[in-house]
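All protein chains but one are shown at their positions in the complex.
Right after this comes chain A.
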Amino acid sequence: MPASALPETGRPAPEKSRMSLKSLALWTGVALLGAVAWGVLALSRGEEISAVWLVVAALGSYAIAYRFYSGFIARRVLQADDGRATPAERLEDGVDYHPTDRRVLFGHHFAAIAGAGPLVGPVLAAQMGYLPGTVWIITGVIFAGAVQDMIVLFLSMRRDGKSLGQMARDEIGRVGGAAALIGVFAIMIILLAVLAMVVVNALAESPWGTFSVAMTIPIALFMGFYLRYLRPGRVVETSVIGVALLLLAILGGGWIQNSSLAEYFVWSPETLVFCLVGYGFVASVLPVWMLLAPRDYLSTFMKVGTIALMAVGVVIAAPTLKAGAVTEFAHTGAGPVFAGSLFPFLFITIACGALSGFHALVSSGTTPKLIQKESQVRLIGYGSMLTESFVAVMALIAACVLEPGLYYAMNSPAALLGPTAQSAAEAVKGLGFAITPDQLTAAAKAVEEQTLVGRSGGAPTLAVGMSEIFSSVFGSGLKAFWYHFAIMFEALFILTTVDAGTRVGRFMLQDMLGNVWKPIGRVTWKPGIWITSALVVGAWGYFLYAGVTDPLGGIKQLFPLFGIANQLLAAVALAVTTTMLVKSGKARWAWVTGAPLAWVVAVTFTAGWQKVFSDNPKIGFFAQRDVYADAADAGKLLPGATDLDDMHTIVVNNTVDGVLMAVFLLLVTIVLVNCAVVCVRALRAGEPLPTTETPYVASRIEGPESRDTKPLVGAGS
């Protein structure tokens, strides 16, 4: 179905494809503003610049990309057709399928894709300076991340909301489909472990944080019972009560910390691991209404509220960026937060916010069943991802407004920093930055934490940055409140991901094992649910424990694995979508997903290759394993280890991580080869292969565009 006559054929073009003078002026203005902001970012050397330039550069680029590139993809590549009925219209059942207002669905989809990911990666990537991270977040989302989300959403919508796994099986065959499925499951496990580790690092030895995050469980339970027995279905009212209780819990944490009860909430990292694993299991087997659903409401409200607050805060406070534009770690690859040089490791450290493979799972499934009109994939797919990218930009700003000395004292591994403020200040000096022990103690005191030294994982850094920004807007007395507010906000996201993710993992495992032994696949058979939940929790719990007890720092060791895994999933999603474009006779436009695919394959395979085969023990898992194994055999201790047990732990962890990395690469290679074969077959055939799309049905409902009397500027094209 060609959408409209093409203007260049000489036939009278439809009026809306011509830009009016007014919109031409507007978009020229936007382009100029964005270009000036980029210019300021690129040309400032040495002097401190305002974070507002970063915001302007991001928003200007997003606006242009949304208006022009996403429009191009919708019109030319996908040929979105508002005259064609969407599954929401055809299969409307009032529950799973119903045409949803695009603004509501945008909110839905955004809440589903955005979690803690875009808050963690940019903070870690700040070790290379603000410029590389910003450039990747913005160009990555425009040409890769948002494109992937939008196209997967569209292709799934044309197939009644099939999942990525099903599409892979249908389009590229059983082998590729199975490899994709196993890959997704393994990646999920690593993701949960790394996110849970962020929570552990943020809460360990912090009674305030531990108390307020622990309180979210009784609050969610209360909401669950309230919604089920007292006021069925009154979600807004319940959520407002929940958010109020949550704020009370944060205030209560401050009171607990200064009372004699504090000692009951000082938990070691190991204790927290067992609590999280237990929580994950219970949350996965309890009925949804009790814990999962209310927690989801709470986290959605907090998410939208806090992100809006942060955007306002950044603009009003207009903090200056203290971090350098590009640090020496970008060239040397010897940074303390994560090892390796800018290419490829920056691009896997920032996954969510620029390109996140996991979104392909969310974009195929629930959202495509709710779209009212085909062209709305622009707002919902592309627009939501741009918004997530903006969250990542704000996280980067929050990390870069900190004094670099403080940043490195918080994010370097404990083995480098040593136990005291004194030793940490020395270590930071060794890295080439300055902070005094007194300043470190004062910074911790300002947010009422015992110490900020070695609080890696991103969450504490973001929280300190946010408390700086908020306290300069709302007054400086509340720093500790804002710090713990931010910790709570991030922990809430992550716990929501942990229980939802465990459940998703359980469904996947039940599905896979169900092929071997039928009863375990049944979603109602209780023992089956318990066994599979325990397996999933046990799997991520193992990596979590290994990470938390890793003498070399779990974040430093596991975060690259997580980033590579997430980007490999993006490679799978982009390969499947490229294949689908080629198969449907659109090889001409295959570069739209093919170019980001080539990039992400280059990034992940270079990073993965280095992680497996590099001779440098700081980068290669096996190289590091050999160094520590040889030393352990000789009875020697190497930096990071305090006894021989530590040495053996390091050897085991490196072996497991290295093997896992190799398996990921192998699985994705299978998918890629399979896709390439199908593409070649499709090109040889010379005509489009049989489609898997649901047949065309004319739409009988009106979209918002035909109702609006006065369209938004440029909204028509």
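Convention: a residue touches a chain if its C-beta (ideal position, glycine included) is under 8 Å from a C-beta of that chain, and two chains touch if they have at least 3 such contacts; residues count from 1.
Rule of thumb we're sticking to: contacts and distances are computed from a predicted model.
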Undepicted complex member, UniProt protein name, chosen from "ABC transporter, membrane spanning protein (Oligopeptide)", "YbdD/YjiX family protein", "Peptide/nickel transport system permease protein" or "TonB family protein": "YbdD/YjiX family protein"
Full-complex contact with the absent chain, from A:G115, A:G177 or A:G458: A:G115
Listed residues A:A37, A:A168, A:A330 or A:V362, member touching the removed chain: A:V362
Residue among A:L24, A:V236 or A:A685 that touches the chain left out of view: A:V236
Contact partner of the left-out chain, one of A:V288, A:V315, A:A334 or A:V697: A:V288
For chain A, residues in touch with the removed chain: 92, 94-95, 98, 100-101, 103-104, 107-108, 111-117, 191, 195, 227-228, 232-236, 239, 287-289, 292-293, 296-297, 300, 352, 356, 358-359, 361-362, 365-367, 496-497, 500-501, 503-504, 507, 523, 566
